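Left out: one protein chain. Kept in place: all the others.
Entry: subunit A
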Amino acid sequence: MSDAPNGTAAERFAIGISFGNSYSSIARINPEGKAEVIANEEGDRQIPSVLSYIGGEEYHGTQAKAQLIRNSKNTVAYFRDYLGKNFKSIDPTPCHNSAHPQQSDSTVAFSICDGESETPSTVTVSEIATRHMRRLRQSASDFLGKDVNAAVITVPTDFTDAQREALIAATKAAGMEVLQLIHEPVAAVLAYDARPEAVVADKLVVVADLGGTRSDAAVVACRGGMYTILATAHDYELGGATLDKIVIDHFAKEFIKKHKTDPREDARGLAKLKLEGEATKKTLSLGTNASLSIESLADGIDFQSNVNRTRYELLSGKVFAQFTGLIEQVVKKADLDLLDIDQVIFAGGASHTPKIAQLASNIFPETTQILAPSTLVSAINPSELAPRGAAIQASLIQEFDQEDIEQSIHPMVTATTHLKNAIGVEFSSGGATEFKPLMHAETALPARRVAQYNAPKEGGDVLIRVCEGVRDIKVTKPEPKAKEEKPKGDEDDSDFDSDEDDEEETREIVWKTEKPIAELAVKGTKAGSKVELMVHVNPDLGMQITAREVGGQSAVRGAVQSA
């Protein structure tokens, strides 16, 4: 460990780490201020979370993963979710063909020959995690030429306190100070929002984190750059491994047809198929055709075959539907409609699969941005979102004292009142009234928004009615061809216009005034000028409202007391 562990006195050098069940990644902020994922000594940016031992030597990453074929007993994989849990509550299925988890006191352990001797020793999962972290730290230090001694690590949203503590302890033992643990979906949103071209906007984002062994989805409300998770959904069986299985089964069937033996019955054959199948699946995400060749798959027979993407997508249709189902489920859980979602971020390795993003884009309205490599050219590599977000956070809090960080992430600070309904301005022209939201629902308080509205062409006195509004989903039946008048000026990006498919019913978002809050009059505006309205909501739901003509001197101010 570093020779100066003296808290903040020693210079801190922090990186972002995404520690996954299947893969881990390390990222830093490069001198240009951009987050970048660091490759390890073997050139991998996605480092398999696998450790393997032969003759007292430790292998890590891709080298260790290759050992799953010949040295599966001394290879530890998929151990992240076992951290800080007791043996009863873990699901050992992913470890079926690697070192098996065992009970050891109150934690989980693996029995592996990690020394020179032949007798296996019991290594707890925290020790494994420490070794893994140590290797990650070493890779980062080697790459950067500086001793890395701090990190921000991403964790799933369902990580318990015990798991967090175990992870922090394991990381500390590896010589790194954990500055903060951040949630994976939020890290992904942050990775997108920290791009220089990104603008701070109010939006609702679904983060679909499709990992190797599990998939998570979360609805995140971004309000003025602050993130609030509204709902989460987890599927612990669904993931890249499910897709691997389809590829494996496909090739296994082909092999059986030719050679009348099932390669899956042999442990080594299965391991080989798994390793190559995963690679084939990855190739299919990039190209339309992929080949697979394995030497001595079963009974010493070499196997070589091809599969194209269409075939693969046909076979995995059901699994793909599960992914979209998960996304729909989480939106429902947040009491939202698919129309409300402004952005879908695909994260995790399985998000490279083009069809998944395409299917998701079908269920969402066209205005919803789908951030996946297959639907958006400028999308960030889904595997790199979490580490990048962590690295960004690390760079933000690197300078802080540990105490400062703790105070900032204290519930006193993070637990805040959120707005229940949107606050906006009602416009009534002629008979029709129209509501324009200014501050959306689920905005963390205190909050402040400023907007500019046009004054009437001829100038004069104007009235601003500040109201609370709710959004409704209006379903329009297709029979009456004459469409209802539609709100003009689609400033709300969720507005859904569907002119082309008239057979289906049209659903659109309509804002309705719920209750008026205040009225302001700005007098004597000049022709063609603008009126600026500033709304400030206190944590106790009191409001200060200010309106003035842009460039004007006098302003109308007023306060609304909290209920």
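The rule is simple: a contact is a pair of C-beta atoms (placed from the backbone, for glycine too) under 8 Å apart; a residue touches a chain by one contact, two chains touch by 3 or more; residues count from 1.
In this section, contacts and distances are computed from a predicted model.
Visitor: Assign the chain not included in the display its UniProt protein name, restricting the answer to "Alkyl transferase", "Ribosomal RNA-processing protein 43", "Ribosome associated DnaJ chaperone Zuotin" or "Glycosyl phosphatidyl inositol protein transamidase complex subunit".
Guide: So the chain that does not appear here would be "Ribosome associated DnaJ chaperone Zuotin", according to UniProt.
Visitor: In the whole complex, not just what's shown, which of A:180, A:215, A:242 or A:361 touches the removed chain?
Guide: In the full complex, the listed residue that touches the missing chain is A:180.
Visitor: May I ask which residue of A:195, A:332 or A:418 touches the chain that does not appear here?
Guide: Counting the whole complex, the residue in contact with the absent chain is A:418.
Visitor: Touching the left-out chain: which of A:33, A:56, A:317 or A:460?
Guide: A:460
Visitor: In the full complex, which residues of subunit A touch the absent chain?
Guide: Contacting residues on subunit A, toward the hidden partner: 180, 182-183, 186-187, 190, 193-194, 200, 220, 224-230, 389, 392-393, 396-397, 407-409, 411-421, 423, 425, 427-429, 434, 436, 438, 442, 444-446, 448-457, 460-464, 468, 489, 491, 514-523, 530-532, 536-537, 541, 543, 545, 556-563.
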